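Heads up, one of the protein chains got dropped from this complex, but the rest are sitting where they should.
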Amino acid sequence: MCMPDTLIPEVGVITSIRDETPDVKTFCVTSATGGKPFGHKPGQCAMLSVPGVGEAMFSITSSPTNTLYMEFSVKRCGTLTDYMHTMQEGDGITIRGPYGKPFPVDDVLRGQDLLFIAGGIGLAPVRSVINYVFDKREDYGSVDIVYGSRSAGDLVFRPEIEDTWRSRPRTNVYLTIDRPEEGWSGNVGFVPAYLGSLGLGCDKTVIVCGPPVMIKFVLEELVKLGFKKQQIYTTLELRMKCGIGKCGRCNIGSKLVCKDGPVFRCDEVDELPDEY
Amino acid sequence: MQITGEQTFTPLITAFCCNWCSYAGADLAGTSRLAYPAEVRIIKVPCSCRINPLFVLRAFQKGADGVIICGCHPGDCHYIMGNYYARRRMTLLFSLLDFMGIERGRTHLEWVSAAEGAKFAATMSGFAENIHKLGKNRRLEDLRCKSS
Amino acid sequence: MQEQLRILAGKMLADGRAARVLGWKRTDFETAPEPSFFTAQDDLSELVYNKYCAANLSGFMIGAGKRDGVTVVFLKPCDTYSFNQLVKEHQIDRAKAYVVGVSCGGNAKVEEMEDVGWLERCLVCTKHDHVVYDELVLDESLSRPEAQDRFGGVTRLEGLQSLERYEFWQGELSTCIRCNACRNVCPACNCKKCVFDSAKYDTAAKANVTTFEEQLFHIIRAYHVAGRCTDCGECARVCPQDIKLQLLNRKIIKDINELYGEFQAGQDTETLGPLTAFNADTDAEPSIVHTRG
Partner (left out) sequence: MYKVSATQLTDVLNTLAGTMDVFLPIRKDGQTNFGLYAEGVQADFDTLKTVKPPKEFFLPQSESLYKGVVDGKDIHIEPAAFADRPFVVFGMRGCDVLGMEILDKVYLGEPVDRFYEARRGHGCVVALACGRPASTCFCKPFGVDASDPQADVTAWLCGQYLYLEPVTERGRQLTHKLEPFLQDADAEDVAEYRQEIRERLEALPYNNLSLDALKDADMLEVFNSPVWDSVCDACIACGTCSYVCPTCQCYDIKDYNTGDGAIRYRTWDSCMYSDFTLMAHGNPRKTQKERFRQRFMHKLVYHPSTAGGQLSCVGCGRCVNKCPSSLNIVKIMKSLGVS
C-alpha cells in the first residue's frame, strides 16, 4: 500500500475534556495508541473531524513542549463544534496536521521581550506560544500578557493564568472584562484602552489574537504607543477545507491562510487586500 | 445474485401519517390486532400538508421502495384545509414522478380516519402487495445508501 | 426600436425620473449582449435591443427594488409575466420600477456566438402581449416565428412507456453539471437560502454524486416553482448542457391546466396560484395519476 493522501486523517481519541467557560471546552487528544499524533510548533493548526458531522481547522492550544497530548480549546459556534461539545472522554476523533506556519519562536522571538494581547477565545492559539516560552524561560526576555473578554466567566484558562502564569519570573498578567460585574476587582474596559493605560515600552515583540474588530483597534493603539508593524505578529482564520493550500478558499490576496499563515507579521497583512 | 432477488425481497415502505386521523387509525389497527405488513414504517406528521416533496424523495433515497401518504378525509382536516392543499400538491408530485419514469405504483395517497383501523390495515397490505409486485426501487435509488 | 429606447432612457435619466436604466449592453459579440444598469446618459450609446437580447431582466428587479430611486426596465411580453408574478409575490417594489414594454419577434439561440435558429421558447410562445407596463415601445413590423404546440414535447413524452421516459430523463439529467445556472437565472427561484445551499441538509451537494441527486435537484426545483413558473424559458436557455428543462415545468403547467383549469402564472397580480388554492368539491384525487391513460 502506497502512502495515503494527506487528506486522510489519523484516528485519535479524546482523553479528557475541561470546561473553560460556558461555551468553550478544552479537549485533550492523543493517538489511538497514546502519545501525540504528530509534532508541531506554536501557532500551527490541525484538522479535527467526526465522520458524518464535519471537519474544521483548530489551532493547537498546547505547547510543543507538552509531549503527552495535544489540546484544543473549542468554542461552540457551528455544526462540528456543537457536536464536539456533546462528546465524552474516550470518544474517537480524527485528526490531521500539523498545518500552517508557526510563530517564529526559535529565531525572531528569541531573546526578545514579549507582549501577548488576546481577546476571548483568541487566547487559545497564543497559549501555545506562552507555555512554550515559559518552558524555555531563559531564552526569552520579559513577558506581558494582556487578556480581556466579555465577562469574568468568559476568560479562558483562568486557573492556569492565576496559578501558573502569574507566578512565572519576569512576567506580568493584565486581565480586563468589558463590563463591571460583582466579584471582579480587576480592570473593566476594552483591551485596546486598557493596553494604552499600562505604560508598556514599545521595544517588545507583540503577538496579538482575538476578534477581527479587537485586532483592528489594538493595532491602532500599538502604533500610537510607538510600535512598528514589523514588531507585531497575529494569527488569522478563514474557512478552510483542505488545510494544504489546494482547495482555494482561505486566501487573502495571493496568500493562503492555511499554508502561508495562519501566523502573519502585521506589515505583511498590510500588503494584502482587506478581505478577512 | 438475481436468483435470491425476487424471493427474499422485503420492501421497505414509508408511510407518512397525519397526527390526527391516520396515525390514530394506525393505532386503532394495532389495538384491534389487525395485521398489516411489518415493512411499513410510519412517520408521524402534524398534517398531510406538512409533507414536502423533498420528504418523499428523501424516503426513496434512503432506501424506501414505496411511499404512502395518509391524511384526514377531505372536510375533516384538523387544520380545516390542510389536506386540500396536500391533495393538489401530491397529485402534481405523483404526476411529475410518473412523467420522469418512476413507476406509478410506488407513490400513493389515502384518506384514513381515526375510526378506520381496518381501512388502514387493508390500505397498507394492498400497497405493500403492489410494491412487492413492482420489486426493488431502482429508478429513484441512491447507491451510496445501499449497504455493500 | 433601439434608438427609441435610447431616447426614452436618456430622457428618464436626464429629468431625474429614473436613477438607472436596466437594459442590454453591447459586447464584443453582437449575439451576446449583457444585462446592464445604465446610470449615465453617455453610456446609452451602448444600449442595444435586438433578437439576441434574450435575458429576462425581471429577476434583476428584485435587487434593483432595494436600491434608491426608480429603475427603468425593458421587458419583452413574456418577461412581463415574470415581473407580474414577482410583484404578486412581493419580491419587486412596483413603485420603484418603470416598466417599458418592448416588442419581441423571438430570440435567437446562440452557440459559440453564432445564430443557430430560434430559442425553443420562442417557437411555442403564447405570451404575445405585455401584461404590465408603464409605457410601450412597439414595433409592429416584427413578426414571430411560426407557432408550434407548446405542450407537444410533453405530450410526446407522456405517450412513451414509463421505462422509456425514465431512460429519456436519465440521458438528459446525467449531463447536468450542477452549475445552478437554471436556478439562479429563474425569476421564481428567489429564496434567500435555497435548500440546495443549506448546510443543514446533505442535499447541499455541489455535484451530482449519484444519479439520484440529478433527479432530486431537478424534480425539487421544478416542483418548487410549480404554479409560479410563467414558462419564460430562461432555465432551458442558460443550461450549458442544453437539458430540456422546459419539459419539466411545462408538464406541471399542463397538469394544472387539465386538473384545475387554465392558469397562466403572472397573468395578473391577484388570482391565487393553483397550489395556494383548492376546490374542496371538484379537485381530483392523486390516484388520477395512476388511473388515467
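All chains are identified by letter, namely A, B and C, in their written order; residue positions are counted from 1 within each chain.
By our rule, a residue touches a chain if its C-beta (ideal position, glycine included) is under 8 Å from a C-beta of that chain, and two chains touch if they have at least 3 such contacts.
Predicted model, so just to flag it, every value in this text is computed and none were measured.
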Message = Given that one chain is not shown, what are the shown chains it touches?
response = A, B, C
Key: Option touching the unshown chain, where A:R137, A:K216 or A:R249 are the choices   = A:R249
Ask   = For the chain left off this view, which of C:T27, C:Q91, C:T211 or C:Q267 is in contact with it?
value = C:T27
Listed residues A:G39, A:G78 or A:G111, member touching the removed chain = A:G78
Request  = Can you list, in ascending order, the chain C residues touching the missing chain?
outcome  = 27-29, 32-37, 55, 59-60, 111-114, 171-172, 175, 177-181, 183-185, 197, 199, 202, 204-209, 237-238, 240-242
Message = To test your reading of the contact rule: which positions on chain B touch the chain that is missing from view?
response = 62-63, 144-145, 147
Request  = Would you write out the residues of chain A that touch the absent chain, in ascending order?
outcome  = 2-9, 11, 13, 49-55, 77-78, 81, 88, 90-94, 237-239, 241-242, 244-251, 253-254, 271-273, 275-276
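Here is the rule we use: only the chains that are shown with their structure count from here on.
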Averaged-CA centre spacing for the pair chain B and chain A, given as whole angstrom = 52
Message = So the centre of each chain is just the mean of its C-alpha atoms; given that, what is the distance between chain B and chain C in Å?
response = 34
Request  = Using the touch rule from the top, collect the residues of chain B that touch chain C in their complex.
outcome  = 53-54, 57-58, 60-61, 74-75, 81, 84-85, 87-105, 107-109, 139-144
Ask   = Which chain C residues qualify as touching chain B in the complex?
value = 154, 157-158, 162-170, 195, 203, 209-210, 212-213, 215-216, 219-220, 222-223, 226, 248, 251-252, 255-256, 259-260, 274-276, 278, 280, 283-290
